[in-house]
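Complex shown without one protein chain; remaining protein chains in place.
Entry: chain A
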Amino acid sequence: MTMRFGNPDRPNSYIGKTVPRPNAGRLVQGRGRYVDDIVLPRMVHVVFVRSPYAHAKIKGIDASEALAVKGVLRVFTGADIATVCTPWVGVLAHLKGLKSPPEYAIAVDRAAWVGEPVAAVVASTRLAAEEAAALVDVDYDPLPEVTDMMTALDDATPVLHPDMGDNLAFERTHVEGDIDAAFASAHKVIEAHFKTGRHTGVTLEPRSILVDWNPGEGHMTAWHATQAPHMVQVVLAEHLGMPESRVRVICGDVGGSYGIKVHIYPDEVATAAIAKIMARPVKFIADRLESFTTDIHARDHEIWGRIAVAEDGEILAFDIDDWTAIGAYSVYPRTSAIEGNQVVNLCGGPYDFKNYRAKTTVVFQNKTPTSQYRAVGHPIAVTVTEGLVDMAAAALDMDPVAIRHRNLFADDAYPATSPAKMRFEGLSHHASLTKLVDLMDYDALRADQAAAKARGVVRGIGIASFIELTNPSPMMYGIGGARISAQDGCTVRMDPDGSIVAASSVTEQGQGTEAMLSQIVAEGVGVLPTQVRIVTGDTQSTPYGGGTWASRGAGIGGEAALQAAKALRNAILEVAGAMLQCPPDTLDIRDGAVVNMSDGADRMPLSELGRIVYFRGDTLPKGLPRELVQTRHYTPADYPFAFTNGVQASYVEVDTDTGHVKLLKHWCVEDCGRVINPQLVDEQIRGGIVQGLGAALFEELHYDAEGQLLNGSMADYLVPMAGEMPDMIIAHVETPTLESELGAKGAGEAGTAGAAAAVMNAINDALRPFGGEVTAMPFTPERVLRGLGKLQD
């Protein structure tokens, strides 16, 4: 049976509706079960001694005082851990030229960033371990540090990893068309220099892992706050020398991830190694303070961009020179080159233009490693692209909406390929922009802006179009040799009482995966969502799959769930047909009962069918299949990625005496294909916008020249908070992907992709009459004032 999503009155019509989240009641009642809630017999705690130097040789470690602390059991050095755990190298074959040296779980003879683990203290309590960790005496010999991105490749700069030859981790240039001719013939060329502040994803639950090694069975179990349990299984097996089948990774409730929890962290692998050595459960819960120097960082980019436009506003060319510094190692196994690579892939993304050159230069430095954080690379590409487009509009005296309509890919242009060679199946840039303009009542807002100006109040409107990469195929990681699955599976089974259990390989990080799966399965089988229980996050009891990242859970995991549910429906109807003596295709399942397809008349509740199949199977024909468990898998294959699109707008008020920016309102129209659960999608967009607004106004990790993090606490690293958040108006255009029956693309990162650029454009719209401009995020009051030229020294 094909799904009739277009008909809202169809039976079991849960896809497209806001249904309650099955785990919400449990979580709000405090019954969540996070890693730190799990206590095992004989469990011990590990705390890491971390390098206070950005770069130093470790000459010796004296743990005698630490070992004397009551409750302390062992102290491990890097060499101790290396006896059971091999180092890893964060490269991927398809990122040609990417290099990174072997990284150990605990630094062996050299620490390369402030926060790198140099020893581990294991004790019966976290308190004792912390007290002892402060007493471990490490003899360091400081080495010259590399901290400045733009001079990292200079001859005078020391080489961080001498074996690598230089500080260049990765470099890629993409050229399309005739860039020089385009710039030479352009009516106007606009150049600008942008910076996106180094920041991090601040999760409510810090990184957490509890590992138990059972030598009797040769089996390891890791309870882990992770986005990708199967990837972690592979890594622990490989580096600790166990067959994958002997490692089980369980991921219960997770308190936010945002990409932070999709990577392999040295301290987490060390925890597993210690569990193996000590043969007892070991728990590591990152402290909020150590999280600032050890969770991955992101977005540390400087970009020089140029745009060439014709007199009528046609975009002729973009020329992008992107630099990023990624810390001392490329993060394993997804690498630290993806972000820069994405900038090359995504700049100019919404626009139909011909000439493109983009280069990314990725360098090593002695800081915390950077890697994928929500909307990887997108906010950078959107900031540069949309910043340049607005500057071009201003130079041409064109309205920002008009220049976008002039250049966005036409809504009937698909399939289309961008100059960066990204393939688009179907996007809706113009429909989205039109909807946005209606939603914000653009003309009225311009009138309000003018009226405010007359009162001496300075306001600005900013718009940012974007594309978002979702539903990645094996072209993202698998092609590069990483055992990171791009496919997902779902097993759906009917139990005797007619209820359904669905086990899926996508994971729940708090974003609502289980709600999404429950409604898809409910519709696919024909039961109520409350009759569906969802199982996720266990390598032993779910099908194999990728997990949660790159906005893939609903699009990929959802399709697998839909196909498994439909297969179960067919299996149920085959049994029902035999029991009711009629062809299965004359029957349907609605609200948990078998009914006539034609008139919907009740024939038999599923519980009755379950009773017969499971307890009186003798009464069914002997050869009748009665497989009330069905599994399906799904891998995107037609396109490397299912691109989505959208457009955001921001309305701000700028205090031109203090530089303070007030967010008045924010809008987003986006197209994630089929919307499965409107409320969940809207909240994903809102949450994503909040993180983008954090990038625009608040979040920045500051280092000094010696590589010391200066603001590593919640008091000094400013995350966006409710008080500053504007109302956000969210709407959708739906262009389902034709690759899957479900038609869903990802929605998890769109908010983050465009929010900061919209705010930047709004601020610049406000500053332009004063001759001011800002391009370095976050836009602190001081930067805005300097952008206005009101502060010289």
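Quick note on the criterion: a contact is a pair of C-beta atoms (placed from the backbone, for glycine too) under 8 Å apart; a residue touches a chain by one contact, two chains touch by 3 or more; residues count from 1.
As a working rule, contacts and distances are computed from a predicted model.
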According to its UniProt record, the missing chain among "Ferrous iron transport protein B", "Carbon-monoxide dehydrogenase medium subunit", "ATP-binding cassette domain-containing protein" or "STAS domain-containing protein" is "Carbon-monoxide dehydrogenase medium subunit"
Of the residues A:Lys421, A:Lys453 or A:His702, which one touches the chain left out of the display?
A:His702
Consider the whole complex, including the chain that is not shown, and state which of A:Arg126, A:Arg603 or A:His732 touches that chain.
A:Arg126
Which of A:Met278, A:Ala416, A:Cys582 or A:Leu718 touches the chain that is not shown?
A:Leu718
Those residues of chain A which, in the complete complex, touch the missing chain
126-127, 130-131, 287, 289, 657-660, 697-698, 700, 702, 710-711, 713, 716, 718, 720-721, 723-724, 780-782, 785, 790-791, 793
